[in-house]
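One protein chain omitted, others in place.
Right after this comes subunit A.
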Amino acid sequence: MAAHLSYGRVNLNVLREAVRRELREFLDKCAGSKAIVWDEYLTGPFGLIAQYSLLKEHEVEKMFTLKGSRLPAADVKNIIFFVRPRLELMDIIAENVLSEDRRSPARDFHILFVPRRSLLCEQRLKDQGVLGSFIHREEYSLDLIPFDGDLLSMESESAFKECYLENDQTSLYHAAKGLMTLQALYGTIPQIFGKGECARQVANVMIRMKREFPGSQNSIFPVFDTLLLLDRNVDLLTPLATQLTYEGLIDEIYGIQNSYVKLPPEKFASKKQGESGKELPMEAKKLQLNSAEELYAEIRDKNFNAVGSVLSKKAKIISAAFEERHNAKTVGEIKQFVSQLPHMQAARGSLANHTSIAELIKDVTTSEDFFDKLTVEQEFMSGIDTDKVNNYIEDCIAQKHPLIKILRLVCLQSVCNSGLKQKVLDYYKREILQTYGYEHMLTLNNLEQAGLLRPQAGGRNNYPTIRKTLRLWMDDVNEQNPNDISYVYSGYAPLSVRLAQLLARPGWRSIEEVLKMLPGPHFEERQQLPAGLQKRRQQGENRVTLVFFLGGVTYAEIAALRFLSQMEDGGTEYVIATTKLMNGTSWIESLMEKPF
């Protein structure tokens, strides 16, 4: 069911199995039939860990969404609340419990906090007079959820906002906990590198946690050689740019949620015969996207411009394979052909889906506006005219294009200029407030506080130095057969991934000056291993580095790291962890504040 998790260099199925076991154990603690009341936000991430069938095996008979007033009727022995530790949710739970019908047979209540039990929440339940009603109050440490063979996410959408706007480091504590769980399963990671304040905090907490359990000396042979902790605010630029990989564009245009995407159904109309021509209102087409699908694994990380040729090549191979049936003469040959049929049909279905998706995306990428926007982005990233009001942005505001699009562009310009001149900044801000409404003042303040849209400090623009030293702009990009990570943005090499690349070779010492220009400290820590667990590397064996993006990561960055993993002479393979899989739009959205 989750075989694709075990395809990578590190078998992430081990983690999935561990969290599934923990879930089963909890469910069995509440003996008898059960109903689960869900904090709605958790259902997506949980879907990646356990399907309904698992819950059913453990006597879960009903599922409800957590909401106020009385719980729906259900003839079960146990009611279990699956919730994040949030005060507002505690109030709803209390309301549920208090309005329970006293005449019907008593049901046992339990709470499962995800990912952490909280004293604060329990105090709240106590204040509401319902704490005693719960038989089991436990935590389910679902910190890092395996998304793919090389990808883990905490799916905490507010992590960036909490860390950089509210100075609330809860998600960093959870990240550290998640890393401790990983180390318990995959061995102590001997080397830790980091850049940024949050990275420093996570490393500190990890080292502290290790000290808290001195006896639990890990005897597992380390799978990871290095952990690289990166603050999102070290690289604010990358997520603002439009991702140009296949997966990145699907996410930019349709939004991928917990590995699923919903697409307009027209292009997927079933071509079954015999159905009447009546047009039924169709639901959005929902597809799961991960490397379990062979074709998707091959094209997801390619620049979109290189996807078409792969798809047409695949089409030829598949139709050739189907043609083979004419050559199958003997019974043995026919049998052979038939045995391959299911696989071929799956491949054909997959190809049809992705051809449709590619057509949908092409409609967008070939539009004039997409081209104009991309041109402006690329100008900014290559350092052209970043210090004055941009005509295109001005026109977009005048035509009231979606606000998030405007904010992404203005922030991109600000970041590529190490902040805007006060006059330019004020002009943009005024235009935005007048056009989209004064209430966005709070959003603009947030963006400024996060460092995304701010005045230039001291009149110095460091970006050109950073761009040149880290080779962030590559004029000779090859989208079809890339030789550099810059292919994921058709020219721009994501800063975050460049830092990972340079850390592996030749090391950060070569870029000390630039590192100092980027926010937050950079550091290195070592965790001692017992003599027996120290690795003796085989000739040609790759190192494994876990890159943890604190504050979110984009699919294009993931693609770039995968590209580095696959480089012939790369020497390092990467596993990626993050607080949230995101793109510029969802990121900006998380920072917006709507007062009404």
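Definition applied: contacts are C-beta pairs under 8 Å (C-beta built on N, C-alpha and C of every residue); 3 or more make two chains touch, one makes a residue touch a chain; residues count from 1.
In the analysis below, contacts and distances are computed from a predicted model.
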item	value
Protein name, per the UniProt record, of whichever chain is missing from view ("Adaptor related protein complex 3 subunit sigma 2", "Origin recognition complex subunit 4", "Nucleotidyl transferase domain-containing protein" or "Vacuolar protein sorting-associated protein 16 homolog")	"Vacuolar protein sorting-associated protein 16 homolog"
Which residue of A:40, A:88, A:283 or A:568 touches the chain not shown here	A:88
Sole contact to the chain not displayed, among A:7, A:322 or A:436	A:436
Selected residue (touches chain absent from view) among A:204, A:258 or A:355	A:204
Among A:119, A:331, A:457 or A:531, the residue in touch with the chain that has been omitted	A:119
Selected from A:394, A:479, A:525 or A:589 as touching the chain missing from the view	A:394
For subunit A, residues in touch with the removed chain	85, 87-88, 116-120, 123, 166-170, 172-173, 176, 201, 204-205, 208, 211-216, 394-395, 397-400, 426, 429-431, 433-439, 441-442, 445, 595-596
